[in-house]
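All protein chains of the complex are present and in place, except for one that has been dropped.
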Amino acid sequence: MVDRIIKRLYTFFIVLFLYAPILVLIVYSFNDSKYRGSWNGFTLKWYLELLRNFEVRQALEYTLIIAILSAIISTIIGTIAAIGIYGMPVFSKKVVLNLNYLPVLNPDIVTAVSLMTLFRFLRIELGFTTMLLSHITFCIPYVILSILPKLKQMNKHLIEAAMDLGATPLYALIKVVIPEIMPGIITGALIAFTLSIDDFVISFFNSGPSVTNLSITIFSMARTGINPAINALSTLMFISILALLLIINSRSSKSINKKRGELYEN
Amino acid sequence: MKISVKTLTTLFFILIMVFATGCSNKPTLNVYNWGDYIDPDVIRDFEEEFNVKVNYNTFATNEDMYVSIKKGGASYDVAFPSDYMIERMINEGLLEKIDKEKITNLKHIDDSFLNLEFDPNNDYSVPYMWGTVGIVYNKKMVDDVVDSWDILWNEKYSGQILMLDSQRDSIAVALKKLGYSLNSRDMKELEEAKNELIKQKPLVYAYVGDEVKDLMVGEEAALAVVWSGDAVAMIRENENLDYVIPKEGSNLWFDNMVIPKTCKNKELAHEFINFMQRPEIAARNTEYIGYSTPNYKAIELLPDYIVNSRVAYPTEEDIKDLEIFKDIKDFLKVYDEIWLEIKAQR
Partner (left out) sequence: MKIKWASYPYVLWMIIFIIVPLGLVLLSSLTIGEGVGLGNLGFTLDNFRKFFENEYYVEVLWASVNLALKSTVISLLLGYPMAMIIAREKIEKRNIMVLLIVIPMWMNFLLRTYAWLTLLGKNGFINTIVTKLGFEPLDLIYNDRAVLLGMVYNFLPFMILPIYSVLTKIDNSLIEAAEDLGANKFNVFTKVIFPLSIPGIITGITMVFMPAVSTFVISKLLGGGQYMLIGNLIERQFIEIGDWHFGSAVSIIMMVFILITMAITNKFDVDKEGGGGLW
């Protein structure tokens, strides 16, 4: 009994710790003052401002476009690469996997700075393309890492059976392998999407004047005072994430939950 | 699961289509300005009037701006550096000449802001805003007379002092406190200034940029070194605040608009600069950000409480002892090192 209460309390405090700043954001999205220091009463004006504020809207658009594009592209490249790596001889597999780990293990700032140096060296102007390329680069390794275990788990006889029944390798790949590893691919795509949407460091060093994402906008706003419209935006995003999760939770039961669980395990 | 993959992909493509149609091929202008230094509606109006798209980016210090224009591989069309940085950029050939024929609104600029030492003929820059550096303090929290930089070293206010997170400005405060020029190129003087700032560090609450406004308005600190325009904005929000230019002297500064060599659309850049000095536009900007405009036609359009503010529009008497920053040239490295040493102190 005491044991249970302690557990409950502990969980409560950890959750409180993780959510306290989010509550602050939500509360301040209704604050009728531009400045953080004062509470001037309840307002919905920042939600209207959000519709009007070009800077925030544009940053949101770029964030989403880049996240979607880099999720798609890195998932495609990553899936093909994972299948290839799976079939590699042990030694070259090890080399490729270790190199693949570099962007995962390297601090963001080193990856960011090295890509910036590359673009500068090749005299590519920093902008949308460089940002997209760098996002794809740091997303692919995670896609590969989430697909490889699925390939390992796959029953090898499945493919053999398909081929015995007259399937060409390509046909077997599309009809047998891809469906088998689909959970891994989806996990990979989701991870890529999340990583891209939340990235700051790599975008900060590799974007030009023509593109900014939400993180960069927030970072530059942190110096000038965050426009409360951003708070409004995050409140909306938070609510939509919650809603999405509730829908998923209620519609499907354990199978999806399990997959979600894997998202963090990998 | 298969269904959801399909739905997801379709969703992705729909989104992409939506965005793709959203972006059109209007000419674009990349503007690089200080944070919180323009009325966003003014940009929107410019976009509408000229049917262009403005990519508006911000920087926190002159040094940031300088590096990203020189090395960042980014092409900006219009930037807003201060006096000494303009001098430096001219000397390093980073700026385009401005075609003064095209800046018809130059005639609205008060003579005292033209042909200054850093750009003798205004070949490279058009004035945007100007101001002073001083101390903003909370009358409720400070009971001493605030008239000297010394108060920033007063242990009574430990943990309540805000300094600028800008090497040139903070070192200038220490130099002025010691009675030296803020363009000092003397190792001994700079060493002394460094030691002053190290001595001061335990008293400092934070080294800040524009967030100083949040902190002072919210009464989180008692004293702060600020640019005059920010002081105007802060006093507007919290009447307990006041602004003082210390008696030892301070910095008088000018932020001008320039066209970097990276500019891709010079025609439009000129239009933008000219637009910013239209009297009604300059007045709107000035009212919004609180800084002081050099545009005398704009001043006529401003409400009295701004024009009569001695913070924003100090008298001749107030500014006669103030010094303007100059490019310190090769001493930049020394300043860099000093600032790092101060920051690395615990």
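Order of writing sets the labels: A and B. Residues in every chain begin at 1.
Assume a contact is a pair of C-beta atoms (placed from the backbone, for glycine too) under 8 Å apart; a residue touches a chain by one contact, two chains touch by 3 or more.
Note that the coordinates shown come from a computational prediction; the quantities given were computed from them, not determined experimentally.
Engineer: Please provide the labels of all shown chains that the missing chain touches.
Structural biologist: The undisplayed chain, in the complete complex, is in contact with A, B.
Engineer: Which of these touches the unseen chain: A:M88, A:I178 or A:I247?
Structural biologist: With A:M88, A:I178 or A:I247 as choices, the missing chain is touched by A:M88.
Engineer: Out of B:D110, B:D123, B:E189 or B:E220, point to the residue that touches the absent chain in the complete complex.
Structural biologist: Considering the complete complex, B:E220 is the one touching the chain left out.
Engineer: Out of A:L50, A:I66, A:M131 or A:L148, point to the residue that touches the absent chain in the complete complex.
Structural biologist: A:L148
Engineer: Would you mind spotting which of A:I65, A:M131 or A:L214 touches the chain that isn't drawn?
Structural biologist: Considering all chains, including the one not shown, the answer is A:L214.
Engineer: Mind listing the subunit A residues that contact the chain we can't see here?
Structural biologist: On the side of subunit A, residues 7, 10-11, 14-15, 17-22, 24-25, 28, 36-37, 77-78, 80-81, 83-85, 87-89, 92, 94, 96-103, 105-110, 113-118, 120-121, 133-134, 137, 140, 144-145, 148, 159, 163, 169, 172-173, 177, 194, 198, 200-201, 205, 214-215, 218-219, 222, 226, 230-231, 234, 237-238, 241-242, 245, 254, 257-258, 260-261, 264-265 touch the unshown chain.
Engineer: At which residues does subunit B meet the chain that is not included here?
Structural biologist: 61, 63-64, 66-68, 70-71, 159, 165, 201, 204-209, 215, 218-221, 336, 340-341, 343-344, 346
Note that only the chains that are shown with their structure count from here on.
Engineer: How far is the middle of subunit A from the middle of subunit B, if each middle is the mean of its Cα atoms, in Å?
Structural biologist: Distance between chain centres: 35 Å.
Engineer: Would you pull the subunit A residues touching subunit B in the complex into a rising list?
Structural biologist: Residues 35-38, 53-55, 61, 64-65, 68-69, 71-72, 116, 119-120, 123-127, 179, 182-183, 186, 189, 208-212, 220-225, 255-256, 259.
Engineer: Which residues of subunit B touch subunit A once you look at their complex with the stated criterion?
Structural biologist: For subunit B paired with subunit A, touching residues are 1-2, 4-5, 8, 12, 15-16, 19, 22, 28, 30-32, 35-36, 40, 43-44, 55-58, 60, 71-76, 209-211, 213-215, 217-220, 237-238.
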